[in-house]
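This is the structure I have questions about; it appears just below.
All protein chains of the complex are present and in place, except for one that has been dropped.
Moving on to chain A:
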């Protein structure tokens, strides 16, 4: 596991280049289209009097940054979840993380009348983090290694429970419904008002921890016994992974709202491109996540003019079929 193979490095470079292209597209496309030269000028020589420059610097740049952080965090969180649970269907959103954030947001709106974007972001973080921890414990990263199906169903059950509670709260208080129904579709649109710098730091910490755990997770993939005999301290590895997943998911949901399926798609594309090693997969998924998210966001901006289709809806449309494809390919043993 020392260093990356030349082919992997080349793939990662190509992904980075594609991501740069998507980022440029994310700056140019919108209700007010900008030419590449204009976008470039606004970046290097901002002119506060030019409305186009203001649009770019105050709306699209924060949106782009939020997309990059949230996409990378979700991609890496997906790799970690799939690696440590050995479940090809593991994905933060499907495992109840989004529902946890939803519940926290609605609870805030219900109890304290919270309705501004920054405060909702701050609420979403602990909600998502707690749910991530809960489903990890529930789905048996613990003893015996639970079957992949159990984890998915545990996530679905947790989601159902939390969403029922959300349903109760929003029906009692109209203001909570008004806040929640716009937050829940997942959007990068008001990224400017969210705690971007802080969440970027949290996600970075989570990402670095994930990369540090890469080799140990590779050993864990061989099974508990083999990992121990290779010197991995499995208890610590699992705890570290949980911490990294919590930080990554929390940051992503806080910045982008609930975005489903991205943490599922990115690892599968990454595995197809760079093979099964956890560390190269983390790097590749960290690039693929934002690439998909930015492209979905751009597509959402032009899909139904004059409005926008929120990015969470776009990723669900893209990711649902991927999930079903994976489920079709899984070996589920002999028909019962």
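Just so it is clear, a residue touches a chain if its C-beta (ideal position, glycine included) is under 8 Å from a C-beta of that chain, and two chains touch if they have at least 3 such contacts; residues count from 1.
One rule holds for everything that comes next: contacts and distances are computed from a predicted model.
One chain of the complex is hidden; its UniProt record names it "Iron chelate uptake ABC transporter family permease subunit", one of "Iron chelate uptake ABC transporter family permease subunit", "VWFA domain-containing protein", "Acyl-CoA dehydrogenase protein" or "Ubiquinone biosynthesis protein UbiU".
Set against the missing chain, the residues A:35, A:160, A:226 or A:302 yield one that touches it, A:160.
The chain omitted from view is touched by exactly one of A:127, A:240 or A:312, namely A:312.
When the full complex is taken into account, the listed residue touching the unshown chain is A:177, out of A:12, A:79, A:177 or A:210.
Where chain A meets the chain that is not shown, the touching residues are 89, 93-94, 138, 146-147, 149-150, 152-154, 156-158, 160-161, 163-165, 167-168, 170-172, 174, 177-178, 181-182, 184-185, 260-261, 309-310, 312-313, 316-317, 319-320, 323-324, 327-328, 330, 332-336.
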